[in-house]
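Complex shown without one protein chain; remaining protein chains in place.
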Amino acid sequence: MRLVFWAEWLRFRRSRANLCILLAYCITLALCALWSAHGAHQLRAANAQEAATRVALIQQARDSQDSVQVRAQASGRVSSPVSGQASANANATTDPKRAAMQAFSLGRSMAGQAQLPPGPGLALSLSPHHTLTTRIAVSVESRHADGRRSDTLNNPMLAQYRALDLAAVVALLMPLVAIGWCAGTVQEDRERGIWRTLCAQAARPWQPLHAALAIRAAALWLPAALACGLAMAGSAGTTTGSGVLWWTLCLAAYAGFWVALCGALARLPISSAAALLTGLTAWLLLTFAVPAGLEAMAAARHPMPSRLASIVELRQAQQDAEVRMPELLKAWYADHPESAPRISGGHTWPVNFLPRFAYQDDLVRPLMRRFDQKRLAQAAFLERWAWLSPPMALLQVSDYLAGISAAHHTAFLDAVDQYEQAWRNFFVPRVMSYRGLTADDYAHIPRFQGVAPASAAPVPSLLGMLLLVTAALMALLLGFRRRIGRD
Amino acid sequence: MIGIIVRRELLALCRDRRVWILALALLAMWAMLYVAALGQQQRLQAERAQIGDTTRAQWDKQGIKHPHRGAHFGMYVFRPDVPLSAFDPGVEPYVGQALWLEPHRRNMARFNPDADSGPATRFGHIVPAFLLAGLFPLLIMALAFSQATQEREQGTLRMLQSMGVSNLALLAGKLIAIAACLVLVFLPVFALLGISAIWQPGVAYAESTYLLPRVASLAAVYLLYYLGIAALGLAVGALSSGSRGALFVLVVLWAVFVLAAPRAASAIAQARVPLPSATQFWAAIAHDYQRGLPGDPDLATQVREFEAGLLRQYGVASLSQVPIGVNAARRLVRDAYADKVHAYHFDALWARYQQQQRLLRWASVFSPTIALVGTSAALSGTSLAHQRHFENAAEQYRQAVNTALDQWDMAHTQGNVSYETQYAADAVWQSVPAFHYTPPSLGFALRSAWPDLLLLAAWAVAAMALLGVAARRWRP
Partner (left out) sequence: MTPPAALHAHELTVDFGAKRAIDSLCLTVPAGCIYALLGGNGAGKTTTLSVFLGFVSPTAGTVQVGGQHIDRNPEAARSRVSYLPENVALYPYLSGVENLRYFCALAGLRLSANEASARLTQAGLQADAHGQRVQRYSKGMRQKVGLAIAYAKGAVAMLLDEPTSGLDPAATNDFSKQLRRAAQDGLGILMATHDLFNAVQVADRIGIMRAGRLLDEFDAHRVSHAELEATYLAQARDLP
């Protein structure tokens, strides 16, 4: 068998067409990997910049408060601080309304940024990070009607051309190359008249065919594994080891699947061109038709609520909250005696709005989270049936490794809700009490603690599915082997 | 002679069962997809109408509020119904379905359907236009290349050449025959499109006359595209030495046209003309609003000047003595400036979109599919230009609504009135006219898509030229 491998390797590497295809394949993967690594690096840099912006906003607010304090001291409206602790805890301004407004301004600014941390496989699936909401600025105001705090900015015309994600490119390109290398080769040898000689020469004619398939599978897998591994390592740093390993294994299973599928076409009594077309049809079905069908089934099983209908519900909640503003305000002060206001007399915006926003969000948040729950349910359905479409399964693995799967995103939104609650618990009492922020408070402004890691179980499960379908095809090939050579 | 060749080729194509099976299968698939898309479009249409009525009713029945608080409740406008969007949704899946109109701020459309879609759409949205633009060319290539390679493999090319038939006449005859088959196959597609577009509920006769030329234009554009693809298939078949090799080259070309070039072009356009992040965009607007655009004084100065002007105009010493609603008047000045700042930044954003689109058009050199997709979306009324037309109309409406409300407030109050006082009743909200949007004409679509049309025509010409070269090199 070793000799047969050597013979098939000789035949593979001496074919100019094979080498041209291999070169084009490697160049395409390399360019895409470089592009993806660069994009991933830029995204991480942008995230870091946003985090720095957050710090800068808080510092700016602090500096602004300090300058007000200095002006107030200079004008004699306040006495200078005499001792450390007392001065740190005291809010120097004598104007409670200004203190409340300052705290409110910071509370509604973009300082409350929460970012979805990208996974080690970010270079594999970049585009969802630009499509889905991965940065949300929590606020003391209601953010669900306002897309400025969460929505991304994209050119819709470019979005329709889809993205140059590394994983998508591999998922599309690898089967096409496999079909070019493997589909119809036996038929072509038969048409040329070489097949009879080959079968006569080899005691086991299936050996050259299987050796040829194995060599092509390796030629498909190695460049992809290298390109992806380097892109992941180059863009994520030190935490990519297990991610690279999982992805490499998935690529091996994926390459094996397509090569085995094309190898199975060797049994068909059709021309080489027809075999190529059959392989192409299989690719079209598995890449486009089956996933579209599965997504339609997922949508039917777990129908997404209507976004338009949610607008009606959102507005109803807004109207309800606005009408009940006075009683909500009264109830808030009753429930928070420790935050009794420092002023007497009526309350105006923003103070009288804050309890309304909290009430409104209590009604609206579950409405908005329905969409994520349905998305999660649809994703779980697609994962169960991913074995029907290896290209879709590969994309799902890449999303998990990139940290942008439906599970990751839902966990992120859960964490954002918790962060928003902590943010409001910090700012709202300081606004409502007209106390504002002390110098000490700035050090305790809540920060986003990150996301609890989503379960990594789907990755081995999806890999298992890929391996299973590949093994089934290989078993079919092995089952047919004795019939090869019956010309 | 070409007539004889065409007749023979038509006979061969008609007798080839595979051609009929493939064509019928693809047509059936397209019809199913289109009918499903049509059904969904009608459901969405009905939903938009109902939601539109409901949100308007919510606006009309806000109850007694301060007029500015009522204005902040806002109105929603929804993406217009486009009869041909079931055929080619264009940018629709990627733009928001609803625009919130509120004072002081121009918002982006929200809730784009693509954000709720699954991972497989990253391979491509399976819509009727994608089938015609992306998958049917494969069928045409498979049909065309074999017309050339079979002549050589069967040995008939040698015989034809020995009879004095020129290669060019032979290939031209084959191309005409394929074109005739294409017309036969795709006529039902566009006929169905035309009929269904006109007979949709809510489409008035006047609109139907506006739709028919669009459908006819779409048919012409797609057939031009297919002619180029067929010429390319024939040329590659004639230039290649074997069937399998020719088919493989065509598959590679198809992958470049439909998958690789558009994605690569999109990525390059985004890299060469990067958009600001959402945070940067809104932060820049907030900054320029407060600090003033280049050459403008800051907002505080503008407001102070306005207030001073108001005092001078009415000859009073304090704003509380002004006989008009000062808060409303002040809001008119602030909002006018906010609208100016928003227009400045939104125009800059759209300018970047257009720069990206121009870069994408350059990539049409490598892919006629890019040119076709642009033309098809424009003719279907679902292009980026159409989206901008709608958003500009919505923005004009927003400004008109908020100006009207502030003017009413200014006329009905005096001096500084607290925002806690409530004096605008339902009659005020109901007096706001409804949003009526008139989609742009076919001329607008053609004007926005003429570069794509030109590129598509250039591709067809180039493919014919390649066919001419292949004719000279075609050897038995």
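When the chains are written out, they are named A and B in that same order, and each has its own residue count from 1.
Just so we're on the same page, a residue touches a chain if its C-beta (ideal position, glycine included) is under 8 Å from a C-beta of that chain, and two chains touch if they have at least 3 such contacts.
What you see is a predicted model; the values in this text were computed from it and never measured.
Shown chains touched by the hidden one, complex as a whole: A. Residue A:Arg204 is the one among A:Arg44, A:Arg98, A:His130 or A:Arg204 that touches the chain not shown. The omitted chain makes contact with chain A at the following residues, 3-4, 6-7, 10-11, 14-17, 192-194, 196-204, 207-208, 485-487.
The rule is short, and it goes like this: only the chains that are shown with their structure count from here on.
Per-chain Cα centroids separate chain A from chain B by 26 Å. Chain contact summary for the complex, chain B toward chain A: residues 47-48, 51, 54-55, 58, 62-63, 65, 69, 73-74, 76, 78, 90-91, 93-98, 100, 107-108, 110-112, 114-126, 135, 138, 142, 146, 149, 242-245, 247-248, 251-252, 255, 259-260, 262-267, 269-270, 275-279, 281-283, 349, 352-353, 356-357, 360, 370, 373, 383-384, 387, 418-420. Looking at the complex, you find that chain A touches chain B at residues 17, 28, 35, 46, 50, 53, 110, 127, 131-133, 135, 137, 145-148, 151-165, 168-169, 171-173, 176, 179-180, 184, 188, 271-273, 276-277, 280, 284, 287-289, 291-292, 294-295, 298, 304, 306-309, 311-312, 315-316, 318-319, 322-323, 346, 348-349, 352, 371, 375, 378-379, 382, 389, 391-392, 395-396, 399.
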